[in-house]
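Complex shown without one protein chain; remaining protein chains in place.
Naming follows writing order (A and B), and every chain is counted from residue 1.
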Amino acid sequence: MLVQQIVNGFTIGSVYALVAIGFTMVFGVLELTNFSNSSLYMFGAYITFLFYTATGIHFFLAFGISIVLTGLLGYGIDRFALRQLRKKKAPKLSGLITTLGMSMVVDNAIMVFFGTDSKSFENFLDFGKIYIGSAVVTWTQIIILIAACILMITLSVITYRMKIGKAMGAIAQNQDAAKLMGIDTDKIISLTFIISGFLACIAGTMVAMYYRSIDTAMGSSIGIKIFAAAVLGGVGVLPGAVVGGLVLGIVETIVSAYISTGYRDAISFSILILVLLVMPNGLFGKKAINKV
Amino acid sequence: MKKLLALLLCGTLSLSALTGCGAKEEAAEMPAQTLEEGSEEAEGSSEADATGEGTINHNGKNKMAMFGPLTGDNLQYGVKIKNGAELALNQFNEEHGTDFTIEFMDDKGDPNEAVNLANKIISDDTVFCALAGYGSSCAMATAPVFDEADMLLMGVAASHADLPGMGDYVFPVPMSARWESVGFAEIMKECFGAGKLAILYQNTDHGVQTCEFIKEAWESYGGEIVVYESFVPGDTKDFSAVLSKIKTAEPDVFYASAAYSDAAQIFMQAKQLELDAQYVGPGMCLNEEFTKLIGDSIDGTYVLSSTPCFLPSVLEAGNVDEATKKFIQDYEAAYGESPDGFSAQGYDSVKIVLDSALKAGTTDTPAVAEQILAIRSYPGLSGLNMAYNENKEMNKGIYTFEIKDGNFVPVNQ
Partner (left out) sequence: MIEKLSTWLVRYKRTLLIITALLAVLFPWIFSSKYVLRIAILCLMYCMLCVSLNLMAGVLGQISFGHAAFWGIGAYTAAILSKNYGWNGIAALLMAAVIAGLFGLLLSLPVMHLKGYYFTIVTMVFCQIIRVIEINWMSLTNGPLGIMAIPKLSFFGVTLKSQRAYFYVILFLLAAATFIVRKIIHSRMGYAILAIRDDELAAGAMGIHVFKYKVYAIVISSMLAGAAGCFYSLYTSYIDPSCFTNAISNNILVMVIFGGLGNIFGSFFGATVLTILPEVLRGFSEYRQLVYGALLVVLMLVRPDGLFGSVNFKYIEQRLAWKKEKAGGDGHE
């Protein structure tokens, strides 16, 4: 049973990891807790669903269109709300409230348009299952885990090795200074949001395929988990988000299997608090420099 | 064939047991019986009046107020109930030339909002009856408010066993959770034997209560409960951990009490993990979305329900009475979608109140309540042999379905 539970944990964890990457990236650049991230995740899944069922085009074409549209929505959130706030030198908190408001708008728009009932979603990644001992592993689970790793590596290369990533790092440290160095901060930040939209859509659609369904609570139900996974790994650190997600998933599964399903969240979150007590910057976070 | 026969037998057995139980209660309560006869007479006379003008003297109290989730996560149930209620009201007004109105309010499924609305409703002098749209929490949170104001409260979808006791004029419309659970347990025992049962239930008022009753009943049959676990709906979408646990316990029967979307997830994930047991789901699964979600992946699963199934596939197969047919036609004509159990409950709630008001000839709360309490074997759309007992608990028959090729196939009809 333990092997099976670890497999289960890896699957849940890779779902968290997949969404947490986009979240932690925006965080890394802007130090902004993006509440609308889980809405983008839901939006992506619903748009894929819409294009696939309404137009009858090939699924992966619908997926592609959805990725672009979700990226655009991410861009829109930044362009029409957050950029205005930056212009006004608004405090970070107002950005947070704005993303909260945006997420309410997106969530409710989806609810009104699609209704709140669950929709069935076809799984195009269903390639059967394999056995490890008596444990069952489906290919969908493996693909999700691989996708999370590939995305993490790609993004890590972009942010840690490429010029644009350096620009992101500069903005993260000091926006004004970055501007003075000739970095087009607005462009880079918009790009960050577009990428986070892409990621959210990929995550949403893949998770929808795995569970074969989408519903309007899919975003809100994992919102806090995503945040927890990102913090656990050290906010802003991309590999951290993946590891944080996986650890959270496995802890949850083990708690649920051996202690109690009802108290699952209470126990796994208590463990999170304990970890933060010992490691205040998460598993991979660098110690924040306190500027006096 | 043999199995089907056995099922048929056990279905009728359990039904007769249930109705027998109802009959005993009626016999024990002599006044209730006389009341019933009286009410039947009244019904006869009201039918005679029906062609003429309405005979309800409402003194300006002609409004019903319904609060339910018209936004938020439970929107779909609220809208179905609302449509059913509206349809019933319109039909009644047309038939009897009355001028009853109904106002719908949005409580988001949140008990606090519901209490806000309850206060708004009792401040309105034209309202004579309140309908609590969805869920027991909203009905129970508002019950004291209406009790204090002596207003009639119908719990449209509130099956909690404690609700009827919360006020003199509080009536649930769905089957009481207690009787429903006992019925479920009995059918499971008859069909699959009182062996090892695993229960996974959602941690809501409904889930906790029904599963406790089922557990109690099951143990009284000498069966064994091997796993009894809950989950928090909305926070959980992946059930693999607890399902793996259930798998190692090797149950004979696996009962999951959850809303249809969670139930679909639970059964599909169980199948994926190769959990080998007889799956049984609650009546919440009887809708089109559920069949779409599951495809044909969980054939052989049983679904037990106290409300009938309105899916076209089931209706074609079974023998449907005229009233149900007409209801479905009217509903589809009015709202362009097919009704479900919630629509029927919304319809019945309004119908019960208005019929009783017609019998009472007034909309005064005590008189209407007396008529409602006297209802025995009501020809409702949302269940079999609908009857209130002296504790104001609703009792109904239970429908059994088996999922075959992704469709619900009635077992005991």
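Criterion: a contact is a pair of C-beta atoms (placed from the backbone, for glycine too) under 8 Å apart; a residue touches a chain by one contact, two chains touch by 3 or more.
If you're wondering where the values come from, they're calculated on a predicted model, not measured in any experiment.
Peer 1: Any idea which of A:55, A:84, A:134 or A:173 touches the chain not displayed?
Peer 2: Spelled out, the listed residue whose C-beta touches the missing chain is A:84.
Peer 1: Sort through B:86, B:106, B:180 or B:262 and give me the one touching the missing partner chain.
Peer 2: Touches the omitted chain: B:106.
Peer 1: For the chain that's not shown, point to the residue among A:29, A:178, A:235 or A:251 touching it.
Peer 2: From the options A:29, A:178, A:235 or A:251, the contact with the absent chain belongs to A:235.
Peer 1: Against the chain that's been left off, what residues of chain B make contact? List them.
Peer 2: Residue positions of chain B that touch the missing chain: 70-72, 75, 105-106, 110-112, 115-116, 119-120, 122-123, 136-137, 140-141, 144, 160, 162, 166, 203-205, 207-209, 230, 232.
Peer 1: Just checking the interface: what residues of chain A touch the absent partner chain?
Peer 2: 27, 31, 33, 81, 84-85, 88, 90-91, 93-94, 97-98, 100-105, 107-109, 111-112, 224, 227-228, 231, 235, 260, 262-266, 269-270, 272-273, 276-277, 280-282, 288, 290, 292
The definition used in the following text is that only the chains that are shown with their structure count from here on.
Peer 1: So how far apart, in whole Å, are chain A and chain B when each is placed at the average of its C-alpha atoms?
Peer 2: About 39 Å separates the centre of chain A from that of chain B.
Peer 1: Give the list of chain A residues in touch with chain B in this complex.
Peer 2: 1, 4-5, 8-9, 11-12, 15, 108, 111, 115-120, 129, 136, 138, 211-213, 215-218, 220-222, 252-254, 256-257, 260-262, 264-265
Peer 1: Chain A touches which residues of chain B in the complex?
Peer 2: 71-76, 203, 229-232, 234-238, 240-242, 244-245, 247-248, 260-261, 264-265, 268, 272-274, 289, 292-293, 295
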